[in-house]
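Every protein chain of the complex appears in place save one, which is left out.
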Amino acid sequence: MDKTVSTVEEAVADIADGATVMIGGFGGSGAPVELIHALIDRFRATGSPGQLTVINNNAGNGGIGIAAMIKAGMVAKMVCSFPRSSNAEAFNTAYLAGNIALELVPQGTLAERIRAAGAGIPAFYTPTAYGTELAEGKQVEEFDGHMYVRERWLKADVALIKGKLGDRMGNLTYRLAGRNFNPLMAMAAETTIAQVSELVEPGGIEPEQVVTPGIFVDRLVEVAVPQQEEVLVREGVEY
Amino acid sequence: MDKTVSTVEEAVADIADGATVMIGGFGGSGAPVELIHALIDRFRATGSPGQLTVINNNAGNGGIGIAAMIKAGMVAKMVCSFPRSSNAEAFNTAYLAGNIALELVPQGTLAERIRAAGAGIPAFYTPTAYGTELAEGKQVEEFDGHMYVRERWLKADVALIKGKLGDRMGNLTYRLAGRNFNPLMAMAAETTIAQVSELVEPGGIEPEQVVTPGIFVDRLVEVAVPQQEEVLVREGVEY
Amino acid sequence: MAQTKLTNAQIAWRAAQDIPDGAYVNLGIGFPEMIATFQPEGRDVVYHTENGVLGFGAAPEEGQEDWDLINAGKKAITLNPGAAFFHHADSFAMVRGGHLDLAVLGAYQVAQNGDLANWRVGSKGVPAVGGAMDLVHGAKNVAVITDHVTKDGKPKLVETCTFPLTGLGCVTRVYTSLAVVDIRDGHFVLREKLADMPLEALQEVTGAKLHVDGTIADLVVPDLSGN
Partner (left out) sequence: MAQTKLTNAQIAWRAAQDIPDGAYVNLGIGFPEMIATFQPEGRDVVYHTENGVLGFGAAPEEGQEDWDLINAGKKAITLNPGAAFFHHADSFAMVRGGHLDLAVLGAYQVAQNGDLANWRVGSKGVPAVGGAMDLVHGAKNVAVITDHVTKDGKPKLVETCTFPLTGLGCVTRVYTSLAVVDIRDGHFVLREKLADMPLEALQEVTGAKLHVDGTIADLVVPDLSGN
């Protein structure tokens, strides 16, 4: 069993127009910058994949990563909890011009909807957002004297994630707080594509220390010295 | 912050009559034998705690652990998925005599109900058991053309769990497949009591390798050379 | 004399031939566990067990057991390189979330619409369900291995299950001691049968109509009496 591919280009080669794409990371931590940029390269060269729905906690920052996808015109819709950031101009401009749709989801509900998709749970109840405009149109129900909102699972065609160690069976670990949404998105997408900083042999990750078991990962590629999104943003890099 | 206590007796001293007690482990792996036996000792000495509801995947095996609790007459009800085992005579006898109640829950639903309790999700939908007698009386609903059963969270007053490493803040790891229900139960009980094979200083468990963060653990006690339930059963030990 | 029915080992062998390279598979407690012994050379199959292990291997030598390292049948196991441990909710996320390619279970009865009854035969005794009701939902394919008939000769492949159900419309293929049968659109479709067994004779011990869709292959299995 060998799920590795040699290049990030190859890793993202079959993502289709109109796909729903989960992208791991929270702000710049754990963001799979090289996979995102490979997808932008493909779009620039071929015009595809476009009209994407992108699921991430944020909506891009500066001129790289998801912000660069938005600037390139590949993204039709963002599903996120916090599209604001120190430099969210790419999203803001597109949103205020009516060129991009937004589904705003409370952060914990976003995480739980993704986890539910991965776990085969089509719907669940949460107290979050009850009585607010983000629960409008949603079914509500009382349990034990408290009111809850019913939320649906959130699935994707593809997840792009970033790991630290990976083996060719797809087992992964994550670096520090770069874990965030990555393990959840790995479970919730039809095809999960991971970039890892170091490929190791099966067994190179202690079985007790595996965070994402390989069953959730379809394809992985080594990016030995990955770029850190926050660093790029602070350097003012535009992709 | 120091959540450690010196003895298993002290660890289980305040569990009340009629309490709902989750007990970690699957078969003999990850079963907190010393905590269970300390609870039996207390019951034998004081008559308390009795009339317990015990939640575990199984219903005891041989003459030790949960089986010994049942034989001692402390258990009013078992919630489990698989009360059968190579030697489940303690439960079988009590059940067939009408001396113990049983709530039978499919294993994945049991795990998810416990996880839901820990995560503040009062109810969720699962395909499991749809159309079977274990879904009788439960609400069903269609999502995307498939039928699902609505299940409620499962909470407890106390969880007794078994870890490998633990620090005084309550961070835990588990040994091999001894993990099973332990991390879930730690989240779902009002008071979580852990026995660990080795107490280490905070930081002695790498932050990336913590399986149960200390926030879920209220009390812990070192049992340096814990007994293994399966070994005791095979040796025919009666507690 | 021609063999009139397959042994359990032979049924397990036949089921093992269909598991593709790279598959993630859960083998039910008991008889289905035997399938792993017949995994064809050169195929990489990753076995999942409900209690939180992916990528386990054969049983250890007697005396070498570590009883914290067991499968859902509470038998001691070993680990293959690349194995992983996880808790029960993650384990059943793999099951329920559609991440397993195949689950193979035993059966008391399988109905032509794919209903499965395999957890209890009546209301007596102590009921126990384990992970069966979860496994039948979620795995991309759910296969059953079973004798074709009960010990007293009654069909196990039936029009409608009379025993309590494990799941509705969930079984996609059945490997029996006499045949390989697919379930399609509410029908049994015969794929393979023992060469020496006339279709009529097979139909006679089957509780619902066996449809034929294309050719019926011979069910050919090696002599495994050494196993």
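Going in written order, the chains are labelled A, B and C, and every chain counts its residues from 1.
We take it that a contact is a pair of C-beta atoms (placed from the backbone, for glycine too) under 8 Å apart; a residue touches a chain by one contact, two chains touch by 3 or more.
Note that the structure is predicted; figures quoted are calculated from it, not measured.
Note that the absent chain touches A, B when the full complex is taken as a whole. When the missing chain is restored to the complex, the residue among B:Glu9, B:Asp157 or B:Glu208 that touches it is B:Glu208. Residue A:Pro83 is the one among A:Pro32, A:Pro49, A:Gly62 or A:Pro83 that touches the chain missing from this view.
Among the residues A:Thr4, A:Ser29, A:Thr53 or A:Asn171, only A:Ser29 touches the chain that is left out of the figure.
Seen from subunit A, the chain kept out of the figure touches residues 26-30, 57, 81-86, 88, 91-92, 95-96, 102, 104-112, 114-115, 126-134, 174-184, 211, 228-231. One chain of the complex is left out; on subunit B, the residues touching it are 1, 115, 117-121, 167-169, 171, 187, 201-203, 207-208, 210, 213-216.
The rule we apply is simple: only the chains that are shown with their structure count from here on.
Ranked by how far their CA centres sit from the centre of subunit B, the chains are topped by A.
A straight line joining the Cα centres of subunit A and subunit B is 35 Å long.
Looking at subunit B, residues 112, 126-127, 174-176, 179 sit in touch with two or more other chains. Residue positions of subunit C touching 2 or more other chains, listed in rising order: 85-86, 89, 92, 95-96, 137-138.
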